[in-house]
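Removed: one protein chain of the complex. Kept in place: all other protein chains.
Just so it is clear, A, B and C label the chains in written order, and each chain counts residues from 1 on its own.
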Amino acid sequence: MKNKKLNKKIPVGILGATGMVGQKFVELLIDHPWFEIVALMASEKSVGKKYKEAVKMWQGSEPMPFHVADIKVRECKPNFDCKIVFSALDAGPAEEFEEKFARAGYSVVSNARIHRMDSNVPLLVPEINPDHLELIKAQPYKGSIVTNPNCSTIGLVIALKPLLDNFGIEKVNVVTLQALSGAGYPGVASLDIVDNVIPFISGEEDKVENEPQKIFGSYVNKKIKYNDISISAQCNRVGVRHGHLECVNLKLKQRVREKDIIQAWRRFSSEPQKLDLPLASKHPIYYFEDDCLPQPKYQRDIDKGMAVSIGRLQRKHIFDYKFVVLSHNLIRGAAGGAILNAELMAEKGYL
Amino acid sequence: MKNKKLNKKIPVGILGATGMVGQKFVELLIDHPWFEIVALMASEKSVGKKYKEAVKMWQGSEPMPFHVADIKVRECKPNFDCKIVFSALDAGPAEEFEEKFARAGYSVVSNARIHRMDSNVPLLVPEINPDHLELIKAQPYKGSIVTNPNCSTIGLVIALKPLLDNFGIEKVNVVTLQALSGAGYPGVASLDIVDNVIPFISGEEDKVENEPQKIFGSYVNKKIKYNDISISAQCNRVGVRHGHLECVNLKLKQRVREKDIIQAWRRFSSEPQKLDLPLASKHPIYYFEDDCLPQPKYQRDIDKGMAVSIGRLQRKHIFDYKFVVLSHNLIRGAAGGAILNAELMAEKGYL
Amino acid sequence: MKNKKLNKKIPVGILGATGMVGQKFVELLIDHPWFEIVALMASEKSVGKKYKEAVKMWQGSEPMPFHVADIKVRECKPNFDCKIVFSALDAGPAEEFEEKFARAGYSVVSNARIHRMDSNVPLLVPEINPDHLELIKAQPYKGSIVTNPNCSTIGLVIALKPLLDNFGIEKVNVVTLQALSGAGYPGVASLDIVDNVIPFISGEEDKVENEPQKIFGSYVNKKIKYNDISISAQCNRVGVRHGHLECVNLKLKQRVREKDIIQAWRRFSSEPQKLDLPLASKHPIYYFEDDCLPQPKYQRDIDKGMAVSIGRLQRKHIFDYKFVVLSHNLIRGAAGGAILNAELMAEKGYL
Partner (left out) sequence: MKNKKLNKKIPVGILGATGMVGQKFVELLIDHPWFEIVALMASEKSVGKKYKEAVKMWQGSEPMPFHVADIKVRECKPNFDCKIVFSALDAGPAEEFEEKFARAGYSVVSNARIHRMDSNVPLLVPEINPDHLELIKAQPYKGSIVTNPNCSTIGLVIALKPLLDNFGIEKVNVVTLQALSGAGYPGVASLDIVDNVIPFISGEEDKVENEPQKIFGSYVNKKIKYNDISISAQCNRVGVRHGHLECVNLKLKQRVREKDIIQAWRRFSSEPQKLDLPLASKHPIYYFEDDCLPQPKYQRDIDKGMAVSIGRLQRKHIFDYKFVVLSHNLIRGAAGGAILNAELMAEKGYL
């Protein structure tokens, strides 16, 4: 529970602490009621520097707190006392380091894509598939690896979950308008995006099309049986700092009224809300009646950036519906999502 | 033909000459081989001023030419000697003035939406339905009214035309990322779009969903029989100056290979190319193999802004295809499209 | 003092509550420890609507609180029970209404420019000239009028104050890079600023050049004797949402070392800090050693947007220094500055 006091906070480390997602981990963990940062790890060129010197441009809205600023950045080695290691590593280093930490007994809660589709690794969204955590019992590590979905997948799957449960979904088409911070730093060159949009993000469409089938899968016989939901995605980069907007078009298995769908979204509440996890949004989903909402600038930060905002639901033909969904890619779609996973693990005794 | 010399250029006027589309008409007509600007008309607050004073910010890439700069802006009255009147009026004034000019004997070539769906008014795209021009014979005017489609419709219908003809189309889903100039000037407030996108453009989705059925309709018994193509649209505004990008997802009536589709696009050529009209693009459609193209910044100006650029064709499931299409909203989607219509009318003897 | 509990909060109203500055007043007053919103006033087209309906796009980072959302917008009439009226009116309506309220006994704390240079009206910056409040004793109103400086003046004068006091200033040249929200809403058209900057803001240079002389003036014989500081300004609009950046170049009356100047800034503290006013920044000025700071995106929100950030101090020639200063135009430069004025008035017994 949010107000639950632990006798002693759980020590955590961050792999890849200097990048965009790494910084967001730091920002969200600074005042965390359960977790306490004890180690910041990054690539060679940062090792040995104070965190404030290793970070090129601190992205937090408040100045970097002193006790974090002076932490010396360590190399990515499992040689310190700590329970959870959050990973904000890119795919390459993630492949190199995450298993090392898991084998050494750490709970690796990763935002990297590399192990997401591994058969014994949960692709965890606490609002959707908390039972997938069971998978880690079969992992060959002394510790464990748990992943969260890609930043463009998360808004979609949370929006779809109540529809899947209540009405059944036949197929989904989604077109994304993704924010710059999704590409990390330095990421997208300014000359590529000022007065422009880019209709391509390498590897992104595959993730949006394939991750939901695992996320919506059922845990049966110690395995995930993939859901057969069919998704097609087109991914675009737009000149927005944070917040992925997605235009969704789908075919439900039954004909329903718009208001039934809106009610399903508004009533949706799940494990993190029930357990009152510290970073859980009050409501997983907010639906806006105003025609021109949601917008990245105005809705991305709702409930500390952990909520998903939906609007513009319209029925086009029988069974065909369209709507717009927005989520904060760096928070709900990356660092915040991973922390929520760790909170669920802590509460459920998986650490 | 492009090089055809007329003994005397055809005098033309522009209604709504000071706005974004009006200025683009002026820019494109300045050196036009067939047409010559003789009258610039605008709303009361501009009447009597020199054009250079009535225009707040000249958008042309070259300085405004002297002979145009000094033209005195007239009121919207059909009282001068001229053959064609291009209309860049908003819907309200268009409703008030266009019919007056048509009744007075002028050929009104309009970019306004107000008469587009009138049963006796051609919704003309010279590459698609040049025969619809026949409709004007049944118009109750001494002159005539001809319209071009909405700026978000035009790229889509040109991209669809070769597919419709060659393979048949069952249904289409389109998500637009539309440029700022589509909203006119001052149009979108900067605070609404810096670090933001807006998932709503008033009235736009209806136009994209309904205009194609008329454009693709067949001229039978002096009427347009609407095509039954089914389209669903979601329209977004993004922080791009010019160039509407559209993510299209469609179901063809038959299974074809990607390369057949690309070939259909590349081979597509039509009336404006055959007649070698002055503003006709060399090819109506360019297909780009590069994964990250087309982009507004880099492809919107191809063939003087009159070509449509396509890329990222992918087959998703049997019969389902997706691709991205781009066109210049102010040129191909407004002033340039209207001028091409007038060129067709001139060449075909409809003036 | 910040934690001082009033037995009963002071009721306040807001004139022009629906615009950019008006909304910022609302946002900053929602949880104010001393003040309580009792009236929201706006122009005719908003009167009678609920505040949430009258506001086109709520700019607050949190959703609009319910108790404010449902307040019915009133007309600008001094006919309700309240002590302070904050004015976010444009110059025109400010001229019409502010004196009416002052005559009716209200303390009008205005962000409008119209009365700033009136001889009996304080142009108040609590860190600089708290004694100017004495002027209101000579005002012919039952209530009073107090103003704060233009949003491009405030950062400059706070940066200059410690230099003026410690070293003397001969002359100042300032070039501003001003944010979009300084122009209100809808304000700057997106087509004017995407891929562009505008080297002109109507009336702005005059304000920056003339207001400091009054602000730095001395209160002598119940009048303000203007300071003779000489300032030249060039004002530019840039595509930033909030935060005015200013490049300052000045000649001091004596030669000093850079570190003396930095020390003067860092040590600067004044009345609002001494009185611990609720909206006072902890430090009025923050100096950054990092070459590329301050930047609007990263420093505008420091100390709730009330602090001024300075960087890049360089000595060019003997007596000539240059530096960069940043302040939040909507907070420190408008609503926040006015509220700080009211807090000073409350604490000093001027209400």
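Rule of thumb we're sticking to: a contact is a pair of C-beta atoms (placed from the backbone, for glycine too) under 8 Å apart; a residue touches a chain by one contact, two chains touch by 3 or more.
Given the structure is predicted, the values throughout are model-derived calculations rather than measurements.
Peer 1: May I ask which residue of C:I14, C:I114 or C:L177 touches the chain that does not appear here?
Peer 2: Looking across C:I14, C:I114 or C:L177, the contact with the absent chain belongs to C:L177.
Peer 1: Which listed residue (A:L123, A:L180, A:A233 or A:I302) would be found touching the missing chain in the intact complex?
Peer 2: Result: among the candidates, A:L180 touches the missing chain.
Peer 1: I need the residue numbers on subunit C that touch the omitted chain, in ascending order.
Peer 2: 173, 175, 177, 195-200, 202, 230, 232, 234, 236, 238-241, 245, 247, 249, 291-298, 311-312, 316-317, 320, 322, 324
Peer 1: If the missing chain were put back, which residues of subunit B would it touch?
Peer 2: 57-59, 61, 63, 194-195, 298, 301-302
Peer 1: If the hidden chain were put back, which residues of subunit A would touch it?
Peer 2: For subunit A, the residues touching the absent chain are 20, 57, 180-181, 185-195, 239-241.
Operating definition for what follows: only the chains that are shown with their structure count from here on.
Peer 1: Quick check on this structure: which chain has its C-alpha centroid closest to the centroid of all protein C-alpha atoms?
Peer 2: Chain nearest the overall C-alpha centroid, as shown: A.
Peer 1: Compute the distance, rounded to whole Å, between the mean C-alpha positions of subunit A and subunit C.
Peer 2: Distance between chain centres: 40 Å.
Peer 1: Two-or-more-chain contact residues of subunit C, please, as numbers and ranges.
Peer 2: Each of 57, 194-195 in subunit C touches at least two other chains.
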